[in-house]
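Yeah, one chain of the complex is gone here, protein chain that is, but the others are all in their spots.
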Amino acid sequence: MPKPVTIRDNPSSHHITLQVNGLETTLRVPPWVSLLDALRDHLDLTGTKKGCDHGQCGACTVICDGDRILSCLTLAVMKDGARVTTIEGIGTEDRLHPLQQAFIDYDAFQCGYCTPGQICSGVAMLDAGHGESREEVKDLMSGNLCRCGANTNIIDAIMAVKEGKYE
Amino acid sequence: MNNFNYTKAESIDQAVSAVATQSEGQFIAGGTNLIDLWKYDLTHPEMLVDLNGLSELKAISELPDGGLRLGALVSNNATAYHPLVQERYPLLSRTILAGATAQIRNSATNGGNLLQRTRCYYFYDAASPCNKRNPGSGCPAITGHNRLHAILGESEHCIAVYPSDMSVALAALEATVRVTGPEGAREIPIADFHRLPGAEPARDNTLGAGELITSIDLPSTGFADHHSYLKLRDRNSYAFALVSVATGLEIEGGRIRNARIALGGVAHKPWRVPAAEAILVDKAPTPEAFAEAADLLLAGATGYGHNDFKIELARRAIIRNGMMALDPSTQRPGAQPSL
């Protein structure tokens, strides 16, 4: 559950409403605040990670109106009225999403920093029905870098869910 | 990363006039390139006009002449996965899917894709000299690291390349870019949309001040039977092309009736040479025929050291992709070479 929003106000701030993980959230943000910084600094949803802030690593992936996008290359004001799902909304420690469980079982992470982005990306890909073969899944997941080198375990976890092993 | 004002456009006209009346007004659509450039302190908008509410720019619709209109605000992914695009313009679909990543393609729009700026290292470093960013300051790429850089159509002022994949397919398909500006609407053939750097490398394209792309129109010929996009890069995905080739062929009775070949990653714009396509007509689609076309496409190509390999690589890629186009099922995710 997001904490109450505390915003350092600015005359050019805009009122926006985001549906974050199913919760209607109203913010006042200046236009130059990225969706990523709004989530992390303003809504205390720090599960979404900042790895490069330039759209080059995928750690900040969130699901916006059903599509996976990079929250670092999105201004919060552009998403007024949108539905945003972050890793906190995918599942909780008590009720893990199948892909989260698969990530644990397949040891699909080490340091854990790219993990929320990988999972949001994987969930959105599976929901969209994209990626028929393992080769295609690898291509469609290539927007999420993993520096620890958990690549094969990540793809194994996704394929396991895709193949119905977690139903 | 300066502060700026922000407004949501309510109509095309209002968007155009909002940008026209602001000294540093800019349109924002997907934002995937603009926000990146802004964060690197390379662009300094004072007002961003958000186009995302303009639903009239968000459609893909059939044209009376059998072509297809791609709204400027349709996302790259929505375009690539659109049934009509997949069925009639599979070359475009595959080319789009070889670009960037799923996340970026979900945000990035068709109009924005045309306006991507170069990925030259020096352009991206605000502290380095760069004629494109800071005219007259010099081009360190010519004597520095130029692995990514142009082998064709470059100038002594700039050897940057234009990074879009989508535009390479649009060039092969001979798309038309429709724009609206303070002076009204006009159409620009894709071949005339991007420009070579010449003495004015700061200008990437021929769009006038305050002009807004409204759609990209595809003519009816889609090369659905014989086409291929091949993208060669430093990793199998999430990297810009060192060399890419979009090929479309129409074949009758074992002979090429119509051919299009466009190169990416080699110049300041998608590279086409009509003579190279003409020479293929009435020939059987063989490696030798594509080699002849390659020689014409690459005539006058120059390397700057690190990018010398591109000349030979491009030649081989043209030949390979010609053969891949005969059987589009040989194409692989990420436009990797056929197995």
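By written order: A and B. Residues from 1 in each chain.
Operating definition for what follows: a residue touches a chain if its C-beta (ideal position, glycine included) is under 8 Å from a C-beta of that chain, and two chains touch if they have at least 3 such contacts.
Here is the rule we use: contacts and distances are computed from a predicted model.
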Discussion item. Just to verify: the chain that's not displayed, which of "Xanthine dehydrogenase YagR molybdenum-binding subunit", "[Citrate [pro-3S]-lyase] ligase", "Histidinol-phosphatase" or "Response regulator" does UniProt list as its protein name?
Written reply: "Xanthine dehydrogenase YagR molybdenum-binding subunit"
Worksheet item: Given the contact definition stated above, which residue among B:Ser128, B:Thr214, B:Ser228 or B:Gln331 touches the chain not shown here?
Response: B:Ser128
Worksheet item: Pick from A:His14, A:Lys50, A:Lys79 or A:Lys162: which residue touches the chain that isn't shown?
Response: A:Lys50
Fill in: Missing-chain contacts mapped onto chain B
1-3, 41, 119, 121-122, 124-125, 127-128, 140, 143-145, 147-148, 232-240, 242, 309-310, 312-313, 316-317, 319-320, 333-334, 336-339
Worksheet, complete the sentence: On chain A, the omitted chain is touched by residues 8, 10, 30, 32-33, 37, 40-41, 44-57, 59, 86-88, 90-93, 96, 100-101, 103-105, 107, 109-116, 119, 135, 137-139, 141-155
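Just so it is clear, only the chains that are shown with their structure count from here on.
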Item to complete: Note which residues of chain A are touching chain B in the complex, please.
Response: 12, 14, 30-32, 34, 53-55, 58, 61, 67-70, 72-75, 77-78, 121, 124-125, 130, 135-136, 138-140, 142-145
Practice prompt. State the interface residues of chain B toward chain A in the complex, per the touch definition above.
Written response: 1-6, 28, 30-32, 35-36, 39-40, 48, 50, 52, 75, 77, 81, 100-104, 106-107, 236-238, 332-334
